[in-house]
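One protein chain omitted, others in place.
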Amino acid sequence: MSSSTDWPLWEVFVRSRRGLSHTHAGSLHAPDAEMALRNARDLYTRRSEGVSLWVVPSTAITASSPDEKDSFFEPAGDKPYRHPTFYEIPDGVKHL
Amino acid sequence: MATAAAHTAAGTEPGEAAHPAASSARTAEQQAAFDEAVAADERIEPRDWMPDAYRATLVRQIAQHAHSEIIGMQPEANWITRAPSLRRKAILMAKVQDEAGHGLYLYSAAETLGTSREELLDKLHSGRQKYSSIFNYPTLTWADVGAIGWLVDGAAITNQVPLCRCSYGPYARAMVRVCKEESFHQRQGYESLLALSRGTKAQHEMAQDAVNRWWWPSLMMFGPPDDESSHSEQSMTWKIKRHSNDELRQRFVDICVPQAESLGLTLPDPDLVWNEARGHYDFGPIDWTEFWAVLKGNGPCNDQRITQRRRAHEEGVWVREAAAAYAAKHGKATA
Partner (left out) sequence: MTATPTPAAAPTPTPAPTSAAASAQAAAPARALPANVAALALGDDALVLSHRLGEWAGHAPVLEEEVALANIALDLLGQARVLLSLAGDEDELAYLREERAFRNLQLVEQPNGDFAHTIARQLYFSTYQTLLYGQLASGESELAPLAAKAVKEVTYHQDHAEQWTLRLGDGTAESHERMRRGLDALWRFTGEMFQPVDGIDVDFEALRESWTASVTAVIERATLSVPDGPQSGAWTAGAGRQGLHTEPFGRMLAEMQHLHRSHPGASW
């Protein structure tokens, strides 16, 4: 399916303003990283949506599988003691 | 393989094919999980298991949507070089550019389903996939640009807003972005028509003529009546679609009537009248013969649109090849 005119796919991450992390915005095609960055600038920040960009070849991403969802993510569900709301503190105690 | 690992649908696991019985039990389980997720209004994401028909429906719909965006550039680009003021020219260029961008968002969403953009473009160019028939009508005067913004984009937005909640995550996310950006498209169209309507006599007539020509095709954009729509019911169950064609069409008519009054323009339908009992405007019969004829290729611009698209693609081959060759030569290629 790949021919000499088929440019690879890139994932684009945009930092919308300083102090925030880069967030996945979408993807695009480009022949190489330099052009991917420029295409991302033109496409994903033309309404001032960003102050910094990352582009990553889509093939470079390793994703967890939905089939592993249970073993990956469910074990975290029964550990409420990791959250501050688990603990009872008497009324009137401050700064805690 | 152009699709990302992150996008690839969960594949057949090793050894699975050797145990057909086990595999079919597994499919039933997956189907149940899928149905449950859709029913609970959860989003389906690219690597989740999904029924083949759901995937095929999505690819068809997203592709058609993407094709509509890029073919839809043509009727409006037709006026970029003749825009009557620099302000209007800037607005129009930005709008046509947005449509290219929307095409890109949507092709990306389709690619998450394992179909490359190249494949989809191929299908568009060879007529195996369609685009919205509305773009097979010509833009004969400047007022058509305004009418497209008001009516065609207005109809598109009515159709698209519910898609922001579509069950397929990447499509829904693309639509959120598209809808956000499109809100300026409709407003600029309305503003432009208003300037014409309140302008000279010739301008007013130009605006009325454009509305006369675009009104009915805009109503057809919602698709055939519910009892004749082939894909509707299944798409509703899958929550790809949230409202029926007729429901959305009615919503659009109800919105447009007062807007036309404010514009000082008449909608070309003598049967358009408020129905107190229904709480909606009644409107006259739509000429579905025209709709089907345009859809089948006999519209005023079908050939012209697809020929231009194909030519742009073919004339771009050497450019795309050059950039790919450069990347390979300089060790910048990724795959």
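Here the chain labels run A and B in written order, and each chain numbers its own residues starting at 1.
Everything below uses one rule, namely that a contact is a pair of C-beta atoms (placed from the backbone, for glycine too) under 8 Å apart; a residue touches a chain by one contact, two chains touch by 3 or more.
Since we're looking at a predicted model, the values are computed, not measured.
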{"item": "Hidden partner chain, touching residue among B:A33, B:L140, B:I157 or B:A195", "value": "B:A195"}
{"item": "Among B:W49, B:W142, B:Y168 or B:F252, residue touching the chain not depicted", "value": "B:W142"}
{"item": "Positions on chain B where the hidden chain makes contact", "value": "70, 73-74, 77, 80-90, 93-94, 96-97, 100-101, 103-104, 107, 142, 192, 195-196, 199-200, 202-203, 308, 311-312, 315-326, 329-330"}
{"item": "For chain A, the residues touching the chain missing from this view", "value": "7, 28-31, 34-35, 38-39, 42-43, 46"}
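Definition applied: only the chains that are shown with their structure count from here on.
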{"item": "Chain centre separation in whole Å, for chain B relative to chain A (CA means)", "value": "27"}
{"item": "Touch list for chain B against partner chain A, complex", "value": "1-7, 10, 13, 45, 47-49, 97, 101, 104-105, 108, 111, 116-119, 173-174, 177, 181, 317, 320-321, 323-327, 330, 332-335"}
{"item": "In the complex with chain B, residue positions of chain A that touch it", "value": "1-9, 11, 26-29, 31-35, 43, 46-47, 57-63, 65-67"}
